[in-house]
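A short worksheet on the structure shown next.
A protein chain is absent from this complex, but the other protein chains hold their places.
Chain naming follows the written order as A, B and C, and within any one chain the residues start at number 1.
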Amino acid sequence: MPWTKIYGDKSAFEKAAAESDVPLRGITYAEALREAQAQLLRDDERVFVFGEGIDDPGGVFGSTKDLHKEFGDERVFDTPLAENALTGIALGAAVSGMRPILVHMRVDFVPLTLDQILNHAAKWSYMFDGKVHAPMIVRSVIGRGWGSAAQHSQNLHALFTHIPGIRVIMPATPYDAKGLLMAAVEDGNPVIFIEHRWLYGHMGHVPEDPYTIPIGKGIVRREGTDCTVVAISQQAAEAVKAADILAEEGINIEIIDPRTLRPLDTDLIVGSVEKTGRLVVADNGWKYGGIGAEIAARICENAFGALKAPIERINVPECPTPASHILEAEYYPGIEDIVAAVKKVVQYGHA
Amino acid sequence: MPWTKIYGDKSAFEKAAAESDVPLRGITYAEALREAQAQLLRDDERVFVFGEGIDDPGGVFGSTKDLHKEFGDERVFDTPLAENALTGIALGAAVSGMRPILVHMRVDFVPLTLDQILNHAAKWSYMFDGKVHAPMIVRSVIGRGWGSAAQHSQNLHALFTHIPGIRVIMPATPYDAKGLLMAAVEDGNPVIFIEHRWLYGHMGHVPEDPYTIPIGKGIVRREGTDCTVVAISQQAAEAVKAADILAEEGINIEIIDPRTLRPLDTDLIVGSVEKTGRLVVADNGWKYGGIGAEIAARICENAFGALKAPIERINVPECPTPASHILEAEYYPGIEDIVAAVKKVVQYGHA
Amino acid sequence: MTKENLTKNDLTKDNLIDLYRVMLKIRLFEEKIVDLYPEQEMKCPVHLCIGQEAIAAGVSAHLNKDDYIFSNHRGHGHAIAKGANMSLLMAEFYGKETGCSGGKGGSMHIIETERGIMGTSAIVGGGIPMGVGAALASSIKKDGKVTVIYNGDGASEEGVFYESLNFASLKKLPVVFVCENNGYATNSPQIARHSSCEIARLGPALGAASACIDGNDVLAVYDTAKEAIERARNGGGPTLIEASTYRWKGHVGPGEDHLIGSRPEDELVEWKELCPIVAFDKKLTTDGAATEAELIELGSVLAEEIAEAVRFAKDSEYPDVDKLLTNIYYESKE
Partner (left out) sequence: MTKENLTKNDLTKDNLIDLYRVMLKIRLFEEKIVDLYPEQEMKCPVHLCIGQEAIAAGVSAHLNKDDYIFSNHRGHGHAIAKGANMSLLMAEFYGKETGCSGGKGGSMHIIETERGIMGTSAIVGGGIPMGVGAALASSIKKDGKVTVIYNGDGASEEGVFYESLNFASLKKLPVVFVCENNGYATNSPQIARHSSCEIARLGPALGAASACIDGNDVLAVYDTAKEAIERARNGGGPTLIEASTYRWKGHVGPGEDHLIGSRPEDELVEWKELCPIVAFDKKLTTDGAATEAELIELGSVLAEEIAEAVRFAKDSEYPDVDKLLTNIYYESKE
């Protein structure tokens, strides 16, 4: 299916489009996000978009570019630097009938808002037994590279997955970026929607009409039999490239992109691991208490005995991001790490 | 050893003390915390203690009672309600040569400070390559019961365990409360020190002289052969009671109290699981991404094939804490849950 | 029933008695809790507002049913003044399924959306940005509603208060910040936490109107609130009202603080002399707006309402344990 595919670069997409029987409309991840918001603003008067610098010429790396010109300053607006209050403001507007989308340029700033997310948004429905609900979206971007360093390039999604009452979504393709953002707004719950800066330029097929993708459903990016690779966000793109290399050596991996981390599509992952008997989890976050830990635990609980080899977790090391590009290169996992991990689990016991 | 023991109640301790050959000095968990701070204040002029309401007549459930009278208002003082700034203030004082202890009455308020903990304290040593370090302690208490509800009784330790650069300590006994708090101050790193309100009245043997307990070392609370139970904080006390019940049925559990969650004593846990082949993790926190997930993953990685049954994770359900005592009783896990989980894993495959 | 066009000197007898009724209702409701709490059937912390009733009464007099309020741990009085159903409140405190929050919230988390009470937070300052968000919603929707945010003096130390006030001023939102300055945050006197006792000064510094008033004088509150709420409703932006008052009971629970040594008894005695209800009672009877008999009769009617609320609460069922896992998420009913 053209919409489940990850195209490593623009030319790969263009080649596919040229070869396709049906016409494929290609836009970038950034454009897909922008289109989703534009259509939401157009079709739902409850929606508004706000955040620091969202109306500047760059428009959050293009994802909000000129939306304020199209929909006016009342519904698309810049804000003071006050992340915690802004999050509470989004929540207050949400319980009063709006569908706010709050944008933080970096996920590193979201910790400033944890009180409003954890103590308020996540609990407002439960604490009042459903008398109100809190349909608010926090969009946030993971930075990476060019010495962004310790405070501007963190992968903090695991912090949010620990919190009942919210949803955590991490789209890896333009198609998912649009469909999941529209689904998130429709959903009616507080959603942490985490994008990856390195995916912004990725191109893929995106239908023009509005559509939604079910929250909580993962997707098989590539079928395989030898090892399951669960790859989160930008790691899904790395995994696709790793798969080609591994295929040349006769190893066929099955790539699962969970897309939503909370709720997590356990069935899809368990089913795959029962088939392959092996599991690698590739994630740019820290290992301790990260998504790989939760997946490992669920495999222990739900697929006991299915594993033929220990689970491998691929993560950044347990330290902050260093600035120097020499250290940065060492810090981030990628294709080679996936290849190595897969080989390790596939060869387990055969050595 | 008297100091490794958990005494369910005061009379249990008093009985043990009466029967002991060596004199056992018994004080409560609250008193042990207070004593540790008093001795630190006495012996180290860099230490100061501050936080909202710490000098009030209650003194944080007794744990800071009258310290300001003994050591003066300059070193033991009340503060405005400004959790985030207070945390940064502790950090700034720490990098300037002090050893601050900041107290938050409830761990639920710590999310307000996540920026200072995650983006600042945890990174200050690494980001500047060790040119400075950040010896600061955040003491915080987990509430429980009497309708404290969603915002006043959370177990949020897993959020902190995910962060490299900090240490997370959760003492379960008076002996550990004193020894670990003293070790934390000596350690020289940012420490999140989480106490449990229900342990405050527990009594146990605590030597009067200052002593430290190594950070990162867990302890076997009870030896056993049939199943390993890793029990966190207040759950360690529950597990001790569960063990007695199970022993009557001929099931001998090995109880491990990790005491420090970051770093986690993997070797101790793995060694035990290799012996028993079974694992239950009992924790008052949420399951998804919780400490049980991390332990499960480490078992998969380090003790592959050792398990004879799926791992059981005991947690509160994936929802906020309800107020009504009827729901609260259902919410918290306890002795019965441990007994049931252990039986389940021990009987696995024998049904 | 808004009284937008009347200032305190123009109030009719009925208006005045309405103000009195609200204060007395809050007082009697809270006193009933004091009576019943030792039974230990209300198994949740209660933060009573006895002594502070004039503020919510004077403010709510200007609010429409669908205007919003956001409040804090000490929220009973705010809710009652906004017209909350006392039976649902009481049932909530008893942990019953009929409670306003289905028994999941307890005394610190109360709601009645039909009355614009959108839920209270027990995190100090936590409800402030939410109130600003509700006002933002109103300003986008142009629904003409005003939001009132109640908070204590302690909340004015939390960063989120400043962030929220600045945002509200910047966007000229229809919101009023009511700071109930009772001189304490738990047991910390203001002096240990503030560099200055004039919270109201923060208003102009952040671009908002402000006022500093005697929070025990219901008519002063009434007039100040009138102006602030009219300003908000007419696009004039936010006002920060600092209303000084005193809480008679402990920070939490029905006890008294001087008994545990956390404040001087004299202070309580002095403030009791300044009881907002006694003072207003005196004024009404002196001015001839009401007779003592009328007021006593009013008290009996209210007492009966409250007794009914308690009966309702006690007679209600506890929630079924399977309610533990409901309403964690909103499930679309579409």
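What to note about this one:
Convention: a residue touches a chain if its C-beta (ideal position, glycine included) is under 8 Å from a C-beta of that chain, and two chains touch if they have at least 3 such contacts.
As the structure is a computational prediction, the values presented were derived from the model and not from experiment.
Interchain touches from the omitted chain, evaluated on the whole complex, reach A, B, C. The omitted chain makes contact with just one of the residues B:Q37, B:S63 or B:S125: B:S125. With the whole complex as reference, residues 52-53, 56-58, 78-85, 108-109, 112, 146-152, 317-320, 322-327, 330-331 of subunit A touch the missing chain. Where subunit B meets the missing chain, the touching residues are 48, 74-75, 79-80, 82, 84-98, 100, 115-116, 119-120, 124-135, 164-165, 167, 186-189. Although one chain is not displayed, its contacts with subunit C can still be listed: residues 157-163, 166, 169-170, 192-196, 201-202, 204-208.
Here is the rule we use: only the chains that are shown with their structure count from here on.
Inter-chain centre distance (subunit A to subunit C, centres taken as mean C-alpha positions): 42 Å.
Spacing of subunit A relative to subunit B, judged by their CA centroids, is 33 angstrom. Along subunit A, residues 84, 115, 119, 126-127, 164-165 each make contact with two or more other chains. In subunit C, 101, 103-105, 109, 121, 123, 126, 159, 323, 328 are the positions where the chain touches two or more neighbouring chains simultaneously.
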